[in-house]
Every structure is written in C-alpha cells, then in structure tokens.
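In this view, the complex is presented without one of its protein chains, the others remaining in place.
Then we have chain A:
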Amino acid sequence: MTEISKIKLSNAQIAWRAAQDIPDGAYVNLGIGFPEMVARFQPDGRQAIFHTENGVLDFGPAPEPGREDWDLINAGKKAITVRPGTAFFHHADSFAMVRGGHLDVAILGAYQVAQTGDLANWSTGRGGVPAVGGAMDLVHGAKRVAVLTDHVTKSGAPKLVDRCTLPLTGLGCVTRVYTSLAVVDVEEGHFLLREKIPTITLDALQQVTGAPLHAEGQVAELVAPEDLA
C-alpha cells in the first residue's frame, strides 16, 4: 500500500479531474467537505451554477473572515456570498430541484461504491449518532451522480466493491467514480475503466479494486496538474 500512497492523486487532483467534466452552465450540487473543492477547479470560460440544498442557487465564494452573514450559509453551515444571479428559495423547492431531475450533476463522497452503482456514504454502521442530511435525496434525480474518493480505505481495502457491506445511501445511483487512481464509469452492472494514472499497471489497479474492471478499447491516461499534488 505504501507504493499506492506514493503515486496516487491528491484530493485536489481528484477534484480537478471531476471539474473538467462539468459543462458551462450546468446546475451542480457539491456534497459537504471534499466535493466542495470541485468549485475551485472550473476550467477557464466555464461557469457552473452551484445549488446548496438549504435554499441558494448560484452563490459566491466564502466572505473575508469577519464579514460573514450567518443568514447566508451553505449546506455545510459555512458562510457564502451572493453575486449577480443568486436566487433564494425554501426547502420544498430546493428538494424539488433535487428529486425532480433538475440538477445536471451531484458530486458526493463515498465509503463504498458497488459495481451495480449502489452507494454507501452515510453510515459506518458502528453506532454513535446516525446522520443522513440530504445524501439519500441527492443520489436520486440528478442526471449524473458522481463520486469522489480514494481508491482504497486507509487500511488498504477496496472502496470499489462487488456489493456494499455498509448501510446503503441509494441503489444503482452512481454513474461515475473519480478515484485517486482512476476514472471509472458504472454501466449495466459493472465497472468500466475509462482512465488510470500512468504509474499503475492494469493488474495492480485490479488488485486494489473489489470487482472486475472492464474496458472498451484503450484506457486513457489520467494526468492532473502537478502543482495540485
């Protein structure tokens, strides 16, 4: 595993890669935490419109410290700003946008993704206080549901699996996974490898993946900017 930790992409590089697939004008919801980084890496000339489920579309970046207005926050309870084009709405409208198929992309984190597209990302099943937020809603309705994740857990276990063993967030909902080693689509019940980092072999990648990786023709090279490493 030490070898993988040396060659794998950083979280910023994974977020950068995911950002390259978001077209100009797309309506996008970014999950709390790691997925929020995607907003930083929009290619020049493209401007996605970000949705936060607590009732804001097309918000601006965080304000300067000390300039926060606590009536203006995102789903992660962090202060945001308004900009020309911002819209406010209540929760029922917000989740109509989510479940009603109006978002182009939802990007979430994951504990496990199964080759069927099942996602587990809300509970480690170990007790404590359970919390789900909007995750179970966000995985239904967006035209694309993408996951950002390390390819393996801290202990080296695959996060791309045959079947999820942790409590499910949704069945058959994930369409693409951006990992620290590869870009993988979920198609018709199997993983389709689209890109891999050039420093790992197909065999080595398969060894750290919990279900067969299929490929159609040439697998592209996954190369992210060095300065984000």
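Note that contacts are C-beta pairs under 8 Å (C-beta built on N, C-alpha and C of every residue); 3 or more make two chains touch, one makes a residue touch a chain; residues count from 1.
Criterion: contacts and distances are computed from a predicted model.
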{"item": "UniProt protein name of the chain not shown, from \"3-oxoadipate CoA-transferase, alpha subunit\", \"Inner-membrane translocator\", \"ABC transporter permease\" or \"Sensor histidine kinase\"", "value": "\"3-oxoadipate CoA-transferase, alpha subunit\""}
{"item": "Option touching the unshown chain, where A:Ala62, A:Leu171 or A:Val223 are the choices", "value": "A:Leu171"}
{"item": "Those residues of chain A which, in the complete complex, touch the missing chain", "value": "52-56, 68-73, 77, 80, 82, 88-92, 94-95, 98-99, 118, 123, 128-137, 140-141, 167-171"}
